[in-house]
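Missing here is one protein chain; the remaining ones are kept as they sit in the complex.
Lettered A and B in written order, each chain numbered from 1.
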Amino acid sequence: MNRIPITLLVNGEPYSLAVPPNKTLLEVLRDDLELMGTREGCGVGACGACTVLIDGVPARSCLTLAVDVQGLSITTIEGLAEGDELHPVQEAFVERHAIQCGYCSSGMILTAKALLDKKKRPTKDEIKRAISGNICRCTGYAKIEDAIATAAKKLATPSK
Amino acid sequence: MTEASLIGKSMVRSDTVAKAAGQALYTADLKLPRMLVGKVLRSPHPHARILNIDTSRAERLRGVKAVITGRDGHGVKWGVFPYTQDHDMVPTDKVRYIGEEVAAVAAVDEETALEALSLIDVEYEPLPAVFTIEEALKEGAPLVHDQYKNNINVHVHIEVGDTQKAFKEADIVLEDTFEAAGEMYGMLEPYAVVAHYTPDGYLDIWMPNAGPHVRAKALSNLLKMPLNKIRVHHINSGGAFGGRSEISPGDFVTSLLAIKSGRPVKLVYTREETSIATRQVHDIVARIKTGARKDGTIIAKEFKVYYNGGAYSSTGPIATSIPFYVYEETYRLPNLVYDGYRILTNRPIRGMYRCHGRAFLAGNAMHMDKIAEELGMDPMDIRLKNGIRAGETTATGSKIISCGLQDAIKAAARKSGWKKKRGKLPPYRGIGMGCLAIMCGFPMGFRSGSSAYIRVNEDGDATIVSGVVDNGQGNESMMVQIAAHILGIPMDSVNLVCSDTEVTTHDPGAYSQAAAFVTGNAVRLAAEDARDKILTAAAQYMKVDKTRLALKDKMVYLKDDPEKAIKLTRAVRYAMSKGQHIQGYGTYIPKISFDREWVKNPYGQMAGTFSYGTSIAELEVDPETGIVRLLRMVVAHDCGNPINPMAVEGQLEGSVAMGGTATILEEHVWDGGLQLNSDFLEYKMPLSVDMPDIDTILVRSMDPEGPFGAKEGGLTISMSAYKAIANAFYDATGVWLKEFPYTPDRVLKALQAKEKGRR
Partner (left out) sequence: MKLPEFEYFNPRDVPSTLELLALHGEQAVLLGGGTDLLVRMKQGLLKPGVVISLRGVEDLRGIRKQKDGTLMIGALTRITDLLESSVIRRKYPGLAQAAGAVSAPPLQNMGTVGGNLTQETRCLYYNQSAMWRRSKPTCFKAGGATCNAVKGGSHCFATYQGDLAPMLIALSARVVLSKKGGSRAIPLEDLYTGKGKIPVRKDPDELLEGIILPPPDKNTVCRYEKLRLRQALDYPLVGVAVCLTLSEDKTRCVSGRLVLTAVGSGPVLVDDDGLMQDAEVSDDWIQSLAEAAYKAAKPVPNVLTPPAYRKRMARVLTRRALNRALKD
């Protein structure tokens, strides 16, 4: 099939590729860029495991054409940590035991980050709503909500 | 200096930094040179004879490197027990469910593999099929397998005491039938396998699994290969929940493709394939008769329980028994007859589930409450009265060595405001309770034990080698924590090499609640052995008596004079220079009856110990829409002693979702043999906004056998949450709703029936 040359801006780095138009962003991230932290849980928009941030907004990469997002800024889970230093949201997920099997974690963490970028002190209900499109089969969500609240506090106090 | 304790502290899990960073690898993430894509052709028929399979067109397609059918296997059938070997993992005679494996291809890319599937011609002769328990048991019904008469796959019969006499003596006798639709495991990770075979006869394989050693053994049987040439590797697993314990047809198919093509093959299931072609949960119909005395003592029980087992045996005898056992481990039952029947149908394969048995267990819980109501007793008191205690023996002969049931009931009741609320909440609001026990480890004969090995390096860091499996529960981290604690080093000084069948030690796996109790004990013993060797060396070096020494902060010090200390590295190097390398070994097998058998002899010691739990649910019913809203769940679990309390809390909270919220949402829905909701949109797994507030309570019964007193971490809640909800529903509405799940249409129908009855 015909391939379309595109430039994707992923985690701040430009990647020039030629992709068939029917390839999803999820497929390009995993197959071409080998960013395996973006996971497929359902492939049809129903679970949120494939969440990435497109211009800072959580979106389903399984329902996004790669050719449709050229030039936009894409953040995957690999783009959050700075070197060995986890992002405060990641740190909070680790400390508050919000991760069990870890399969939902990339999507959850990115969704949480987008929420906290927009809202410094979300209420419990706002946290619940923000992650209501992401399924976690392991945790019952309590520790994830707790981690997001903890991350909000971490972000509010300038780091050590 | 006192001994530093890591046990009982909420430690950061050793596996979660990589997961948070998105760097943890799961099977579908693996890439090997020249790797092919595998795809499976599945049966569109629920029951049909295979007349012919023509793969020639597919084989000729460019890019196709292997095509396999059942003829490429060795005709060996899989079964957990010698008497249940009936599963031909790629059948050649007939297909028995929609979605069953018929053929498979490996090709250079997904498009080619899919095209190749469309070029395989299969000729079927459709056969009449049975889907429900009722249909399968009908006189003259078509047989799923010829060897199982009336489609009865397994019959478990257990008899204790004189039940008929006891019913005669009973003041109250109840009899009801309860039904529950089967659930979906819903691991977020779709099933996946990677296999690589080399011409010298070695097979390397990766897949999410809960027991690598049993996988390797099954593959060795099916592929007729020696056990030590099959290496099931460690890989992260995106959830298991009781599934992923046995070999899956996908493992067999991928192995055959890798063998035939001589190249690595990756098979990744779609979500739909994961839900129709990996084992899911049994539908259950449970007929329960209960007899009690006026004082609330349960004196007689009679059970007839039917499990819709799908097309093959799987763990049949176990699945047919477990709901009964967890019940008899909870309450004193002097007289009982249990008849469990696993029925084969033309539905997909079924297995064991973390919340297995909701019709049976919730049914018993409703009877308990019904009796309490008739006698004017508090449902809490009837449970305290009938609840088993440490020192007692269960009906089938398991001795209870520690039991926090009474404490769990009381703690949950206190926290939930039980006394103020039960029977006193406004209309359509209710509160209810359920209790449960669980065995820490299934009896698996010679496979019931675990061993571990620990090496301490010259830098004072340690490596554990253990068969422990982690499907997200935190088992790996628990082993690291135990070893770090005993060796007096921080957790990040311990590396764990685990669940790799050619490297690591034997272990029963993580599907029978054995990890903390059995594997944890093996790692504890190995670490203690290593510690002893360190102290021996240090004693020689320091010229003191060994008993005066202890380990902390990577130092060996005198307990009575902590200022006198040497570095751990000094002790290790000293030992090494004497040729005494610091290597500890530990092995543990629980004290169980080896002559016990699920069908032939269901009596004797089931497991080394049992954990206990209580769930209390508070909910609200909308009488106009029938929507049930869970408001709060208070759950108390006796895990003996929590090694990592936050990890245990996480298990309890997850159990509230899977065993609790699921009670109002989750069921597989069918059109005959076709699953209507195999996806995450129509199958309703709870979302954040569906969850109640959760209070978790950890009860400590300090098990005399468990490592640091620990038992199992949370399953009692997965299997008691629905009990609490059923009873809370009655408290809210005055209706015993005997059909699960409590979807709004069922709820409304039940409320209406009650209204009618009143008029």
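Keep in mind that, in the parts below, a contact is a pair of C-beta atoms (placed from the backbone, for glycine too) under 8 Å apart; a residue touches a chain by one contact, two chains touch by 3 or more.
The structure displayed is predicted, hence computed values, not measured ones.
Student: Consider the whole complex, including the chain that is not shown, and state which of B:Val337, B:Leu425 or B:Leu674 touches that chain.
Tutor: If we include the chain that is not displayed, B:Leu674 is the one touching it.
Student: Quick one: which of A:Leu17, A:Leu63 or A:Ala81 touches the chain that's been left out?
Tutor: Residue touching the chain left out of view: A:Leu63.
Student: Pick from B:Leu51, B:Leu114, B:Val503 or B:Ala753: which residue touches the chain that isn't shown?
Tutor: From the options B:Leu51, B:Leu114, B:Val503 or B:Ala753, the contact with the absent chain belongs to B:Leu114.
Student: Of A:Leu35, A:Ile74, A:Ala130 or A:Ala152, which sits in contact with the chain we cannot see?
Tutor: A:Ala130
Student: Footprint of the hidden chain on chain A, which residues?
Tutor: These residues of chain A touch the chain that is not shown: 1-2, 4, 20-24, 43-46, 48, 51, 57-60, 63-65, 67-68, 111, 129-130, 132-134.
Student: Using the document's contact rule, name the residues of chain B that touch the chain not shown here.
Tutor: Counting only chain B, the missing chain is touched by 42, 44-46, 98, 110-111, 114, 270, 272, 624-627, 665, 669, 671, 673-674, 676-678, 681-682, 684, 686-690, 743-745, 748.
Note that only the chains that are shown with their structure count from here on.
Student: Whole-Å distance, chain A centre to chain B centre, using C-alpha means?
Tutor: Between these chains, centre-to-centre, one finds 30 Å.
Student: Would you pull the chain B residues touching chain A in the complex into a rising list?
Tutor: 10, 12-13, 15-17, 19-26, 28-29, 31, 186-190, 236-239, 241, 270-271, 471-474, 646-647, 649-650, 653-658, 679-681, 685-689, 691, 694
Student: How about chain A: which of its residues touch chain B in the complex?
Tutor: 30, 34-47, 49, 76-78, 80-81, 86, 90-91, 93-97, 99-106, 109, 127-129, 131-145
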